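Note that one protein chain is taken out, while the other chains of the complex remain in position.
What follows is chain A.
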Amino acid sequence: MADHAAAATGSTAAVLGRREDGAMVGINRRSRYIAHAILILGILVVAFPIFYTFVASTQSLQTILRPPLPLLPGDRFWDNYTTAIFGGIGRIGGVGVDTLLFNTTVVALGIAIGKIVISILSAFAIVFFRFPFRMFFFWAIFITLMLPVEVRIMPTYKVMVDLGLIDTYTGLTLPLMASATATLLFRQFFLTIPGELVEAARVDGAGPWRFFKDILLPLSRTNIAALFVIMFIYGWTQYLWPLLVTNRNDMNTIVIALRKMVSFADADTEWHLVMVTCMLAIAPPVLVVLLMQRWFVRGLVETEK
C-alpha cells in the first residue's frame, strides 16, 4: 500500500532501499511521534474548510448568519439537501441542484471520454502508420499545449457564437476534447509496444482496426483508466470555459451556478442552500479520486511527464 507512489513512478530504488520492516536507521521513536503529530495537524488543516462547509450545510439560514458556527452538524441535513436538490434555488432562476449535477456529469464524462477517444486514435495514426506530414500533424497537436483558453478568450468566444454553440452540451465539451497531453501519453506508450506484435498481427491477416481493437485497446487499459480519472476531474472543475459558453441557468455547471448564487452584497443569499450545493459540487470528483486512487496517482504522474 505504502509504496504505491514509488511503484507508480517506477522507482525501483525506493522499493529496494527500504528494509523489510520499513524502519530506518537514524529516526528514533520520538521524531516519529512528532512526524505523526505534524501529519495529523496537516490533515486537519487540509480537511477543515470542507468540514466547516459540511457543518454549515446542515444548519438553518439563521444559524449560519449568526457566527460563530457550531462545531458539530445541525439537524437540517435532510431539509436542506432535499430543498436544494429538488426544490430549486431562487437566485439561479429556480434551477435545482439535480439539473446542475446532471449538466456537470455530462460535461465531465463528455470531456474525459472525448479526450481519450480522440487522442488514442491520433496516437494510433502517428505511431503505426507512415504518411506524408506525419510529424507536422504531431507538432500541430503538441503546440496546442501552448494555447490554453486563457490566451484566446475573445476570439474563441466569437467562434462559439458563430457556430451557435452557446448554451449547448456540444459547446461545453467539444472544444475541450483536443488533448496534447493525452496524445503524447498514448504515443509514448505505443512506442514501447514491440514491432513483432504488429508483424505477428499482420502475418495472421489482421488489419489495423482488428489490431487496434484486439491488441492495442486491451494493452492500454491501465493508461485509459489513469487518464480517465485525471480528465474527469479536469472536466468537473472547469471554470472559465463554462462561464464563457453558458448564459442560461439550466445549462450551467454546478461550479458556475454556485458563483451565481453567492452574493455578499445581497441579504437574500440562501446560504444554507449554497453550502449544500458546495458539498454536492465537491463530492463526486472527490469520490472518483478516492475510489480510483491507484489510477489517479498514476495518471497524475504520467500526464506530467
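Everything below uses one rule, namely that contacts are C-beta pairs under 8 Å (C-beta built on N, C-alpha and C of every residue); 3 or more make two chains touch, one makes a residue touch a chain; residues count from 1.
To be clear about the criterion, contacts and distances are computed from a predicted model.
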Of the candidate names "Acetyltransferase component of pyruvate dehydrogenase complex", "Molybdopterin-dependent oxidoreductase", "sn-glycerol-3-phosphate transport system permease protein UgpA" or "Dipeptide ABC transporter ATP-binding protein", which one corresponds to the UniProt protein name of the undepicted chain?
"sn-glycerol-3-phosphate transport system permease protein UgpA"
Candidate in contact with the missing chain, chosen from A:Tyr81, A:Phe124, A:Phe228 or A:Trp295
A:Phe124
Out of A:Leu101, A:Ile141, A:Leu185 or A:Leu273, point to the residue that touches the absent chain in the complete complex.
A:Ile141
Spell out the interface residues on chain A facing the chain that's missing from view.
1-6, 8-9, 11, 13-14, 17-19, 21-27, 31-32, 34-36, 38-39, 42-43, 46-47, 49-50, 52-53, 56, 64-69, 117-119, 121-122, 124-131, 134, 137, 140-141, 144-148, 150-159, 163, 174-175, 177-179, 183, 191, 195-196, 198-199, 202, 207-208, 211, 233, 236-240, 243, 255, 258-259, 262, 264, 271, 275, 278, 281-282, 285-286, 288-290, 293, 296-297, 300-301, 304-305
